[in-house]
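A short write-up of the structure that comes next.
Excluded from the complex is one protein chain; the other protein chains are retained at their positions.
Per-chain residue numbering starts at 1, and chain names A, B and C are given in the order in which the chains are listed.
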Amino acid sequence: MKDIREDIAWAKINQDVMKSLENPRKIYWVILFFAVLMFAVGIGCEVYQYQVGMGVANLDNPHVWGLYIATFIFWIGMSHSGTLLSAILHLMHADWRKPIYRFAEAMTTFSLMTAGLFVMVHLGRLWQFYYAVPYPNERWVWPNFQSPLLWDAMAIFTYLSSSVLFLFVGMIPDLAIARDNLQSGWRKKLYTLLALGWEGTDRQWRNFRVTYLTIACFLIPLAVSVHSIVASDFGMSQQPGWHVTSFPPYFVAGALYSGCAAIITLFIILRYVFKFEEYMTLPILKKIVRLTFAIAMVWTYLNCVEFASVWYSHDGVSKDLLIQKMTGPYAPFWWAMIFCGSVVPFVFAIKRFQTHIPVLFATSLLLNLGMWLERWMIVAPTFSHGYYPWTWDHDQWPSMIQWGIVFGSFGWFTLLFMVFCKVFPSVSMYEVKEMVYHRTLHLKKNEIGETAEQGAH
Amino acid sequence: MYRFLRLPILLVGLFMAVSCYAVNDSQPTLTTEDDLGPQVAQPIEFPHYRHAGNRNTVDPTNSDPTKGGMEINCQYCHTYARRSLTAGIPPLQKCIGCHQNIPSVRDKPRIVELFKYWDAKKAVPWKKVHDLPDFVRFTHERHIKRFIEQQGRPVQEVCGYCHGQVKEMVTARRQKPITMGWCVSCHMKEHVVAAKADIPEGGTPIGKQAYWYTFQKPAETKNAAGELTAKGPNDCWLCHK
Amino acid sequence: MTATNLLENWASVRHFHPIDDKPHDPYKWAMAIDLDACTGCNACAVACYAENNLPVVGREKFLHGQSMHWMRIERYWEEDGREFPDQGFQFLPMMCQQCEAAPCETVCPVGATNHTQDGLNSQIYNRCIGSRYCSANCPFKVRYFNWYDYPTTENVWPAEMNRQLNPDVTVRGKGVMEKCTFCVQRLRAAEVTAKGEGRIVREGEVQTACQQACPASAISFGNLVDPESRVHKQWLTQQVDLDKDKQDKDQKEGGSDLRGYRILEELRPYPSVMYLERVRESAV
Partner (left out) sequence: MIDSGSEKHLAGHPFDRRDFLKVLGWSGTAVALSGCGNTSIEDGKETVVSYVEAKDYVIPGVAVYFNSTCAQCDAGCSISGKVREGRVLKLEGNPDSAINKGKMCGVGQAGVQHHYNPDRVREPLLRNGDKGETITWEKAYALIAEKLAAVKGEEIAFLTGGVSGHQKVLLGNYLDSLGTKNHFVYEAVSPGVVRAANLKAYGVEMPRYRIDKAKVVLSFGADFLGAWVSPVHFSQQYAQFRRGVDGQRGVLIQAESKMTLTGANADRWLAVRPGTEGILALGIINALGTATGDVAELVKGYDKARVSRDTGVEPSNIDKIAALLKLRSPSLVLAGSAAEGYAHGSQNAAAINLLNQVLGNVGKTIEAPVSVPFPQMSPAKGNTAALKTLNDDLAAGKYKVLFNVATNPVFTAPASYKFRDNMARAGFKVAFAHYLDETALQADLVLPLDSAMEDWGTSVPEYLTEGAQINIQQPLMERLHPNTRGLGDIVLALIKQRRADEYKGFDDYYGYLRGAMLQNKGALGGGGSDDDNFWNDTLSRGIVKLAGPSASLNASMATAGLKLPAPVEIDEHYPFQLIPSVTSSLRDGRHTNQPWLQESPDPLTTIVWDSWVEMHPKKATEMGIVEGDIVEVTSKTGSVKAQVYLFPGIYPDAVSIPIGRGHDAMGRYAKGYGVNPFQIMDSVFESATGELAMHETRVNITKTGQRVIVVKDEGPAGGMQMGRKIAARVSTDQVDLSKEV
């Protein structure tokens, strides 16, 4: 099967994608409604928490971090897939990325925004968050540049702004198409404004290519660094279970993993909701699935590395913690993580399932769950089983407020994502055209080659 | 045709401008004389100029109350300042102690008001003028010891560092910003260290230097006049605890 | 700290470890707790509540592990299968160890916890934004977070009870981290007085609230730099040094017959609290 039909007309591409902006399937509104609902629940919980204090999250004194930080890492992780698809694969000239990189990139941006929210939600004094921003102030005090948390804030902010830029720059030609296809209305005004006067001249295309490539190159190290820094929040501390040198690659692998899993989920949803069957084809899905499987195995390997390094070190405390994870109150979650993260992906190895949409959908959700559990298993057990036995905790169970905010974050993300797909073309028109062009070029070449061969005889 | 570059250029320019500001102007404007705080209404309009103001050279008896003051030392009334964190307001008893012997002004409205409080045995509800945030614990004692007692600087000058020209005011009004950066700006300055020559034998090194910590040891820093100088302490836990 | 400060001497603002060439002078506050004298009576903990405006959180919040005791008395016994704890329990007063290389200090994003020049690990409430990273990185778990706004919580400081609050200590609102300060308000008052008189704080001139209350005088506290101080002498006798790697007794083969040790010193946070091991009579 082919990634995309070669005979698809350019006008039809325009038409199909533009149609997705106008009339998606009814299910779109259902999803949007639930997203708003979930977001409202999250907001409600946050307002309550803001008013009353962090205690309503049922965190306690040794156990000071909970789902907020775990979910924060989860969202940061999600953001890596966009970069992977759009930047890394772009540099590698992997053609098949073209119909799907746009939404992956959007996913990056929005999951970063969601992650950023968790940094805020987590703060005890949210209203003083600006103390962490390095700006000249009347107090003559700077934030602490030694703190990984500050690096984190900066890295996320840089990554977010770069991602937004990348998403935006990559969208300019499409925005121009959208602008030109519309006669009037707010959309026309919006696209006109954002298209920055794109006319498709050669010079513009040349500048565009250079800019796009530059940002792509810039973004890759940034993406790696962001999650390495998130990993250093833990790795730089001295707590058992965190003080592991393999954390940065482990986190990055985990990030790519969860990102890919999320892409599969969203791929399936978008394909159906916006009727993108022509563009988001099953062969492309198959490629992502294989990629995901590969990353899953890398992640599994790094997981083993972590256990092994704990095991052969003489650090009794870390060993204790690892055993505690496997057998203690968190054991069900820990084993669920191992199952979802390392066993479930073998579904992807089965050829029959590589294009089986219901199975893929369910599996990708399981993978995401596994990755979320992984983050939780990094954060929570260390607190309940650290250096100091007196403060060992009972299994600290998050309160409904904490769950509510985590729940709400999914609503917030879905809301942003769904609105984006409705407002902006979520399939890159110009790149798909390129892809089709390249494919036909390839065909033509083959034809020419064949004729030439025949001619030689 | 370069229209699409307008927005990026604008954004980059904005960023650069902010950065330049940040680098150049990272020390906000601090001391200005005209940075007056609000005028605070007090229960009795206490005339600082009359008590602390300079003597009228033409009329040394100061018979005209609108001209010239008594040059009373700030610490005569604000006696707690040298012994406590707070400068405080003297007990009413102190006002009466003098004023019961000054019959000439006894029937002035302010004094009548003052005696009303005294007769009712009620403290005058003075309003705070220099009201720092609750988590700031500035110590008057240390600053007075440092500048008035150790260095022998004039009282009104030392008090004036933070309180401005109170001797020219009626009721006190804030003149300095008294923000944290403003405090720190003074602590970052090289101040002359008054090494009293007559520190007794066995006096600790700290007796000879104005600053606590050797890492900020003033010993080697000398100003143009050859005096030892040093910065103030830079420890959050001095004021916030 | 200003930009200049930041660019020029960042390191000197942050590091006061005993390992550099900057010895503490003239103060380094430290403690020694004799576990053989400690009876576990809790007087020190109550003294801490009284001195430092600690909120009483109540049953429900205590249940959720949200208690605020800066000083907690831990109780241990050897559970080696014996029927009765017939060798007695061991009590351990645990509070912030005021580490010299404190793991909490480096991680605070806003620099709300810093090392002071007299060897304390400061916690600035009004600077804290409540990221709780310090607590996450504290191996002793002696940092306590204000999960609720205790000043306005019912029955924490109801009318009249709030008049007991120590005006020298900030009452913490919700969302800030707090911990034992070695009664810094007392230390600073003593330092200011001493400085005004051109001397250093004398041994015995300043006491922490817990030390003052302790009926068995198990806690000694003082200036480690001052050769006259009891703490200095105790540390010296026990061959305990701020820098763990300089402790002679650790090099001694077969262990030493000294009782002094610091908890988790192998992590090298250089704690400022030395404990003296509990002794048990071998004849019974």
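Convention: contacts are C-beta pairs under 8 Å (C-beta built on N, C-alpha and C of every residue); 3 or more make two chains touch, one makes a residue touch a chain.
Note that this is a predicted model, so its numbers are computed, not measured.
Chemist: Kindly name the visible chains that come into contact with the excluded chain.
Modeler: The chain that is not shown touches these displayed chains: A, B, C.
Chemist: Given the contact definition stated above, which residue among C:His115, C:Arg132 or C:Arg172 touches the chain not shown here?
Modeler: Hidden-chain contact among the options goes to C:Arg172.
Chemist: Return the single residue from B:Ile44, B:Cys74, B:Ile148 or B:Ile178 that touches the missing chain.
Modeler: The single option touching the absent chain is B:Ile178.
Chemist: For the chain that got dropped from the picture, name the residues of chain B it touches.
Modeler: Within chain B, the residues touching the omitted chain are 37-38, 40-41, 80, 83-86, 88-93, 96-97, 100, 117-118, 121-135, 173-174, 177-179.
Chemist: What residues on chain C make contact with the chain left out of this view?
Modeler: 35-37, 39-43, 45-47, 49-51, 53, 56-59, 62-63, 67, 69, 72-77, 79, 82-92, 125-126, 151-152, 155, 157-167, 170-173, 176, 209, 212-218, 230, 233-234, 237-238, 257-259, 261, 263-264, 275-284
Chemist: Just the residue numbers, please: which parts of chain A touch the chain that's not shown?
Modeler: 316-317, 320, 387-394
Keep in mind that, in the parts below, only the chains that are shown with their structure count from here on.
Chemist: Considering B-C alongside A-B, which chain pair is linked by more C-beta pairs in contact?
Modeler: The greater number of contacts lies at B-C.
Chemist: Calculate how many whole Å lie between the centre of chain A and the centre of chain C, each centre taken as the average of the chain's C-alpha atoms.
Modeler: 43
Chemist: List the centre-to-centre spacing of chain A and chain B in whole Å, with centres computed as mean CA coordinates.
Modeler: 55
Chemist: Distance-wise, how many Å sit between the C-alpha centres of chain B and chain C, to the nearest whole number?
Modeler: The computed centroid separation for chain B versus chain C comes out at 35 Å.
Chemist: Among the residues of chain A, which are close enough to touch at least two other chains?
Modeler: 136, 140-141
Chemist: What parts of chain B, by residue number, touch at least two of the other chains?
Modeler: Residues 26-27, 184 of chain B touch two or more partner chains.
Chemist: Where on chain A does chain C make contact in their complex?
Modeler: 52-55, 58-65, 122-126, 128-129, 131-132, 136, 140-150, 153, 233, 236-239, 383, 386-388, 390-391, 393-394, 396
Chemist: What residues on chain C touch chain A, complex-wise?
Modeler: Contacts found on chain C: 1-3, 6, 10, 14, 61, 64-67, 72, 74, 94, 103, 106-111, 127-133, 135-137, 139-141, 143-149, 174-177, 264, 267.
Chemist: Contact residues on chain B for chain C in the complex?
Modeler: Listed in rising order, the residues are 23, 26-27, 133-135, 137, 139, 141-142, 145, 149, 184, 188, 196, 199, 203-208, 212-216, 233-238, 240-241.
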